[in-house]
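For reference, the structure is listed below as structure tokens.
Shown here is a partial selection of chains from the complex, left in place.
Chain lettering (A and B) follows the sequence in which the chains are written, and residue indices restart at 1 in each chain.
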Amino acid sequence: MKSIGFGVVGSGYMGKRHAVALQSVGSVFNTSLRPTCEVLCTSTDDGAAKMAAALGFHRSTGNWRQLVDDPAVEAIIIASPQTTHREIALAAFAAGKPVLCEKPLGASLDDARAMCTAANEARVVNMVGFNYMRTPASQLAYQIIQSGEIGEIVHVRAEHNEDFLADPSAPANWRTRGDASGTLGDLSPHMFNSVLRLVGPIESLVADAQIVHASRPSETGYEAVTNDDQANVLCRFANGAIGTLSFSRVALGRKLGYAFEIFGTKGSLRFDQEDQNALWFYKGSAEEGRRGFTKILTGPEHPDYKAFCLGPGHGTGYGDQLVIEARDFLVAIESGDAIFPTFRDGLEASRLVVASFASWREGRWVKLSNF
Amino acid sequence: MKSIGFGVVGSGYMGKRHAVALQSVGSVFNTSLRPTCEVLCTSTDDGAAKMAAALGFHRSTGNWRQLVDDPAVEAIIIASPQTTHREIALAAFAAGKPVLCEKPLGASLDDARAMCTAANEARVVNMVGFNYMRTPASQLAYQIIQSGEIGEIVHVRAEHNEDFLADPSAPANWRTRGDASGTLGDLSPHMFNSVLRLVGPIESLVADAQIVHASRPSETGYEAVTNDDQANVLCRFANGAIGTLSFSRVALGRKLGYAFEIFGTKGSLRFDQEDQNALWFYKGSAEEGRRGFTKILTGPEHPDYKAFCLGPGHGTGYGDQLVIEARDFLVAIESGDAIFPTFRDGLEASRLVVASFASWREGRWVKLSNF
């Protein structure tokens, strides 16, 4: 058992969840690397000091370079705004320190490419925070697909629908500004990543998107919304499957509508993150008259569940996804081996985002090979 | 109370269901027009005689012209193959007899146009058998949308997925031949009709479709499948909403996956025909902390339910949709007023089918105004 010092940039929602994950991952998984929370960085020294106390870090700073340079910081988690990802990651790689970067990889395809290149050149461990693929149910879905139990995939429906901006009187904020923060820019990468993992590469797509509420209240009156509230995508996969994807932040009633339905030649899967401890499995070869979707409740026989609960049905939660992610990051650091999803995987998601924007704006099918 | 003689062309699944509906509609709804089952027509005299006995018709024929000309036949239901719809309907209109024609309206857009024109010129009552919009739950959805309870519609997800051809060893038959019998040709019209009803006209769309199993066993070896097993559509509505539609006959596990999810600015609706007695309603203005999708079980306070069951939750079934349809056809005949869906509505669905084919084959967005 060996200790490893962590620096976390950002103390918002994700920064906090990473801190909690670092504090519990050792006990949960009995990891051989044991993280310590060394330095927390936020945008100001004062704020960082306050949050470091709250979240249990030894030191704090308002300057991320200090964090990167801190000799006690041996691994870095980037959970600051998307526009900052690139610079911090490049500095970290230059210092030879492993990086777990929140999604999306950067604020643009250019960022993502640069970060991916830097990671590969530095040969330093790198991961992207696509944590949804880490729920036991999602891992089980992957396992079932890999095993061939649903045969060849023929159709995929995937969506990531929420309603946090459904209220037209919700004020303008960073989320309503700029391509990187709309539904295609910010919500779609999670699901694109999952679909790439579960189904495989996408060859072409056609996308549509929309600003539903054109302006929103701001401090000085009204501010135009400059990014999409919802988007739809048709796609074709390299393996021949076809699919639809939808993304929305105005889908009233959907709170974490990260959901997929995957149809294969031998069976099907359905999943909805709002009931994250269940995976629905239809096995085509089941006995006639007894067939139907089976609600599999995650349990100790499924990936990464047993470390949390010995009994099936007890259920893991959102925070546990990040504990699994933290464990994987530690394993990658210790082994030096790449662990899904690397920056390369993050770049693939970014390519899909950019292709979707292009398709929408040009009103036509696009090939991914052009991005 | 007055008797009205019916002729039914076709004694397959739908022909039988129409016969049963005609026999019970009077008692269920206490209609003032009371149907009698006069003549049943199938492709042969012998077959027709046998089925007429089974289904309780007074007479039978292997020649549909005899049925149309029979003086006791005062109204006609066409439930024969799509290719026959046009000729029979035109003859019926020429004889001044009301027609309820199964969907799709004809085997081609040309058929649909001709049938629609003939109906309008003859000024005879005409309906298309899009029965799904007649379940109490679907009618309730329409009522909720019309009342403004979900506000302006912003997004629609609609699908009609089944799995009756998921097995690659299922033999080739009429369903696997020709545009009119594939998923776009045969499954999509029901849902296109519903979406037009619930959301409004579609202005443009882009479609993709696919033959999943290229050939199927036939009596002489293998036969090429010549129509689509599954299809996806993105669309834009005239009212500004956007949507996705999916159709499949190879979606393993989906038995009658006629389902929609409609998001508005004030609320949302979800429906799945596999649980046809429930409509899920999310009301955005419900009290904070008490909001969620409400599972409304259909009951006597909902459209057309009370005639079947005095108690809520008792539930109607597939056959009851056709009883409601029969009642509406009788009302239209008696009043002379057009009742949704008329041949005009059938034509609108057919235009969407043809536009989808064009979009798929040309690989681009198409405007409906061109079809």
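Worth pointing out:
Throughout what follows, a contact is a pair of C-beta atoms (placed from the backbone, for glycine too) under 8 Å apart; a residue touches a chain by one contact, two chains touch by 3 or more.
Just so it is clear, the model here is predicted, and its values are computed rather than measured.
Every protein chain here shares one sequence; 2 sit in place, and the complete assembly counts 4 copies in total.
The rule is simple: only the chains that are shown with their structure count from here on.
Spacing of subunit A relative to subunit B, judged by their CA centroids, is 41 angstrom. Contact residues of subunit A toward subunit B in the complex are 150, 154-155, 157, 159, 166-168, 206, 208, 210, 212, 229-230, 232-234, 236, 242-244, 246, 248, 250-254, 263-268, 282, 284, 291-293, 363-365.
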